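Complex shown without one protein chain; remaining protein chains in place.
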Amino acid sequence: MKTALQEIITPLLSLKELSSVAERQRWAERYREIRAFSEELCKPLHAEDCVIQSMPDASPAKWHLAHTSWFFETFILRPGLANYREADPHSSYLFNSYYNAVGPMHCRARRGMISRPTLEETYRYREQVDAAMTSFFERATEDRWRELKPVVVLGLNHEQQHQELFLTDIKHMLAQNPLCPVYAHASGEEPSAVTPLRWFGFDEGIYSIGHEGEDFAFDNEGPRHRVFLDKFELASRLVTNGEYIEFMKDGGYERPEFWLSLGWSMVHDQKWRAPLYWEQRDGDWFNFTLSGLRRVNPSEPVCHVSYFEADAYARWAGARLPTEAEWEVASANLPLAGNFVEEKHFHPRPLIPGRSGELAQMFGDVWEWTRSSYAPYPRYEPAEGAIGEYNGKFMCNQYVLRGGSCATSQTHIRRTYRNFFAPDKRWQFMGIRLTKAAL
Amino acid sequence: MKTALQEIITPLLSLKELSSVAERQRWAERYREIRAFSEELCKPLHAEDCVIQSMPDASPAKWHLAHTSWFFETFILRPGLANYREADPHSSYLFNSYYNAVGPMHCRARRGMISRPTLEETYRYREQVDAAMTSFFERATEDRWRELKPVVVLGLNHEQQHQELFLTDIKHMLAQNPLCPVYAHASGEEPSAVTPLRWFGFDEGIYSIGHEGEDFAFDNEGPRHRVFLDKFELASRLVTNGEYIEFMKDGGYERPEFWLSLGWSMVHDQKWRAPLYWEQRDGDWFNFTLSGLRRVNPSEPVCHVSYFEADAYARWAGARLPTEAEWEVASANLPLAGNFVEEKHFHPRPLIPGRSGELAQMFGDVWEWTRSSYAPYPRYEPAEGAIGEYNGKFMCNQYVLRGGSCATSQTHIRRTYRNFFAPDKRWQFMGIRLTKAAL
Amino acid sequence: MKTALQEIITPLLSLKELSSVAERQRWAERYREIRAFSEELCKPLHAEDCVIQSMPDASPAKWHLAHTSWFFETFILRPGLANYREADPHSSYLFNSYYNAVGPMHCRARRGMISRPTLEETYRYREQVDAAMTSFFERATEDRWRELKPVVVLGLNHEQQHQELFLTDIKHMLAQNPLCPVYAHASGEEPSAVTPLRWFGFDEGIYSIGHEGEDFAFDNEGPRHRVFLDKFELASRLVTNGEYIEFMKDGGYERPEFWLSLGWSMVHDQKWRAPLYWEQRDGDWFNFTLSGLRRVNPSEPVCHVSYFEADAYARWAGARLPTEAEWEVASANLPLAGNFVEEKHFHPRPLIPGRSGELAQMFGDVWEWTRSSYAPYPRYEPAEGAIGEYNGKFMCNQYVLRGGSCATSQTHIRRTYRNFFAPDKRWQFMGIRLTKAAL
Partner (left out) sequence: MKTALQEIITPLLSLKELSSVAERQRWAERYREIRAFSEELCKPLHAEDCVIQSMPDASPAKWHLAHTSWFFETFILRPGLANYREADPHSSYLFNSYYNAVGPMHCRARRGMISRPTLEETYRYREQVDAAMTSFFERATEDRWRELKPVVVLGLNHEQQHQELFLTDIKHMLAQNPLCPVYAHASGEEPSAVTPLRWFGFDEGIYSIGHEGEDFAFDNEGPRHRVFLDKFELASRLVTNGEYIEFMKDGGYERPEFWLSLGWSMVHDQKWRAPLYWEQRDGDWFNFTLSGLRRVNPSEPVCHVSYFEADAYARWAGARLPTEAEWEVASANLPLAGNFVEEKHFHPRPLIPGRSGELAQMFGDVWEWTRSSYAPYPRYEPAEGAIGEYNGKFMCNQYVLRGGSCATSQTHIRRTYRNFFAPDKRWQFMGIRLTKAAL
């Protein structure tokens, strides 16, 4: 397609326009890659798997596929493509997630009630949107392109976010089934040795955190601003299953002194005794993974813990969780590498021993709970219009998580990236890194 | 198959045995017919339609297909077929409905969380059970056959019951979808004239009601016993949509004086303003049917009303609902004919004018609410073992309905048949026939 | 007062009028007695005890005192007494229980939110109503008296019903308090011997049941009508605590085969392991009574069991509960005597051994669950107007109880009396009498 596009457009364009063509081609290519990855993730599933909503927080796989297309249709194609005819007149009702400014929407908790459009029809809807997006990349006027390019980029980041939710929602759905179905078979043996935990110190001072510059970032990552930090120490690696089992054995879930009051209520009301997806059989702990039910590996990072559990563990361990500013400052010079979704491991991995020279596991594996309530940065302003509902309106009763997980795309993450969930949520790949005040 | 069976068995058998072979063949044939009809009902559906449980009262289509097979596997194949190997070791956990005596079971309200086995695998499960049942019909010892024949018959009646639930559950599920999908296109125009309502009188006296004899009946239909009835009059036909709309226009849903106290609470809590599946658009009433959303036909029997609505309507109309004894006495000499599922109309039909010589619409169209609480007949004893859980344990806070509906098999109904639902349920094809005390 | 009334009125009256005067005097006297008994029941309580509503089914003591006065104010004084000025303009909103026809009312479940009027003010309200009622008895025109006399009688029966609820609600409220407060100290030792259970047989036939005649009865007790009964046998006495403990020891609360399906759900959801108010301490069973916490007496009738428990016990015992018709037929020639509230024992009593010639404990002690769903008798018509809301609108999902309890007035009960509660209720004094089909 790229060639075809070039053939048609190139002769007609000035130099500045040429760079726009190249840019459009780059984004069209990026669009195809990211959209294709969504479908690749869906391949191991049957139509039946794609319909179920296993809890109000989760969405059916089919809905993720449709909603991400709806996003492009609503925010790019309708305003940006002359004569665009909606693929399905009901899509804007059925596949709107929460954008009040766009109109009424299907109740979130009832997304699993909708058998039609079928999975096949949903793929057709995607194809129609993709075809129209190809037209948009090729034919949008220069003004439109300038205006809507940021929304295209947002839409792609949005789709990557839904790819992560797709995996965590599918995991939750499969976990309801006593047959413990396998999404993807595990790729092999994991190291069992555990690297000793060390502490890395950081000085007090005024630091700048937050996003700045031309590259894409969500609005909640900026503006870049100054914060004052006391000196602190950060753990060299994530907390492991083995360490977490020690906490459990020491009465972690029975002793209120470790817990926030709301957390203690959750322990009781929800009968929490271990991380989500763990179950005990004949005295041994197993956990349900996207590769089926497996014996808990003590050297893997602990995963699927709530903020309450992360906080309780830290208190038990004589430490605390980092603030998001501390985390961001500590991550400043680290490579953006780790166990991301591109690895297709779909589960956190034990740290390979020997890499002790620097902070490890800061990116990938599991999102790291911080003790920072999700709040606007100083002088934060949400974007205008419906897009402005993306982040700001959720800034209440949620906690920030940093670093991405084994279900996150490496091309999606940033040092300044602020993920956020309510403190009782556990179905994302969420884990624990310890911090303490420096002496 | 019949021929093959005869060839093998006939030469070896005495006369008495011969009659058993013929009987087995008849039941094997009946088995195939009824089992095939379940699958025929499923044909218009996609895999996606078969997974969803739209409310705790309903079950996914896939579950109905599996559960009816599980019934034969559990109550016939395991005890009755030597060396029978279960098709799926989890089936007895996943597809048990409520038989405590058989063991633990998957939580009813979570039947919609189970994507696997898929629809295709479920069909394979049915095939395996059917193949084993064929063996059973052919090879069971005479003693086993004698012992288990009643359970085979029960299993077939059980499957017919689930065929009805299959249709009402699918209707409820499709109704959740704003796209109003069509299950089966409607077959044509309906008469619009309404036959005037007349009253048929019955004398006081001691009557016998309930099942007696060799033919199959559920245990709750017997023993046959005597009741004393005052003289009464029964309406010649069902209440129509048009009559019900009069009740609505007269403030039916706003005036507490017509309602039982619990019914009035439901009206408020559930915001009832019309029968289930009705909605008003621009002043006109439409109802969702298995043929999609249609304008309400005033001459059709009103349908999808709760006991509370039936009772309130009757009070408004200066009448009452019949007792089940009155209904059964009145039906004594009527032919077992009507708009049943075999018609594939899947909706009640207006009465064809002119058939005024007798009580009309007593069978088929809609189940008729009676004012009789569902209770054991005198000297009722449930069957031994798990089968005994079929009826007796539900005899509380439910009301009896009589006559079958457009989703019931004609071969399944009897004059003595006692259907029962809680008084707030509306998703079955339920309607109203009036009664009054005779002067 | 009687004398004063006579002095004024007598000289002016004809013979017929004289009999009306005597009748008014009798009813005025009856009014004073019953009203005084309400206040006597309240004496052991502090103001604090009278405010609390310990569950939505119960009402604060203060509310009972006010509501019974509101009844006379609304249905007698306002229509019947010229120039009557309401004691409190808010009373009709606050103290209406459920009469939709009288106007809006305070939400039932929030009766315990109302601290004012205080207990003292409530007594003043009663006094004002009583004074006005005295005027009514003295001065109402003859026509008014004729018209409203039935309502006065209803009002007095209504107050007696609330006296019973007063006691059961107070018991429930005190039971919430870990201090186990005593309402009235127990009067002494009880016999511990248990009279052996015998069976009394009754013939099949057509019987008439229900109220007939001039004496007061609630509308739900009539009309008298014929029923056909099979022969049956009734147990000579109530089931005892000791017998019920045998059921418990035999896994009564752990074995689903004894239970109705709804009952089994309650056992699980509510964690029932014993009758209401029972608790186990060091292996022994204690029960909370209006005389405080006491060791369970095995010879006392078991009490505070739901319909579900009564039904399960009966099934375990190889028997069943009686129908209300059976109970009424069996009670036909028995004296209306027993352990009623006039005894001020406030708890069921063991049967005194030796009285074996007849059915014992049919009246008083505990209300006896029947297997009859609460339904209208043939040709039942509720009264006109608000008074018609008294009974008929509750005829759904409730079961009839017969015979009165230790909290019922002896002057209130009748053989035809139909009490009714939902099958999961336990806070009334409810117990078990067994029946079985006769051979």
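All chains are identified by letter, namely A, B and C, in their written order; residue positions are counted from 1 within each chain.
Going forward, a residue touches a chain if its C-beta (ideal position, glycine included) is under 8 Å from a C-beta of that chain, and two chains touch if they have at least 3 such contacts.
Note that this is a predicted model, so its numbers are computed, not measured.
Peer 1: Using the touch definition given at the top, which of the shown chains does the missing chain touch?
Peer 2: Computed over the complete complex, the missing chain touches A, C.
Peer 1: Which listed residue, A:60, A:80, A:181 or A:263, touches the chain dropped from view?
Peer 2: Residue touching the absent chain, from the options given: A:263.
Peer 1: Based on the whole complex, identify which of C:173, C:296 or C:310 touches the chain you can't see.
Peer 2: Candidates C:173, C:296 or C:310; residue touching the omitted chain: C:173.
Peer 1: Who touches the missing chain here, C:94, C:153 or C:422?
Peer 2: C:94
Peer 1: Please identify which residue in C:30, C:78, C:106 or C:255 touches the non-displayed chain.
Peer 2: Of these options, the touching residue for the absent chain is C:106.
Peer 1: To test your reading of the contact rule: which positions on chain C touch the chain that is missing from view?
Peer 2: 46-52, 54, 62, 90, 93-94, 106, 110, 112-119, 173-174, 176-179, 181
Peer 1: With the missing chain put back, which residues of chain A would touch it? List them for me.
Peer 2: 98, 100-101, 206, 225-228, 230, 256-257, 259-264, 307-308, 371-373, 375-376, 378-379, 393-397, 423, 437
Everything below uses one rule, namely that only the chains that are shown with their structure count from here on.
Peer 1: Classify the chain contact graph as line, ring, star, complete or other.
Peer 2: line
Peer 1: Whose Cα centre is nearest the centre of all Cα atoms in view?
Peer 2: B
Peer 1: Provide the C-alpha centroid distance between chain A and chain C, rounded to the nearest whole angstrom.
Peer 2: Their C-alpha centroids are separated by 62 Å.
Peer 1: Could you please state the distance in Å, as a whole number, between where the Cα atoms of chain B are centred and where those of chain C are centred?
Peer 2: Those two chain centres are 40 Å apart.
Peer 1: Using CA atom averages as chain centres, what separation in Å is found between chain A and chain B?
Peer 2: 48
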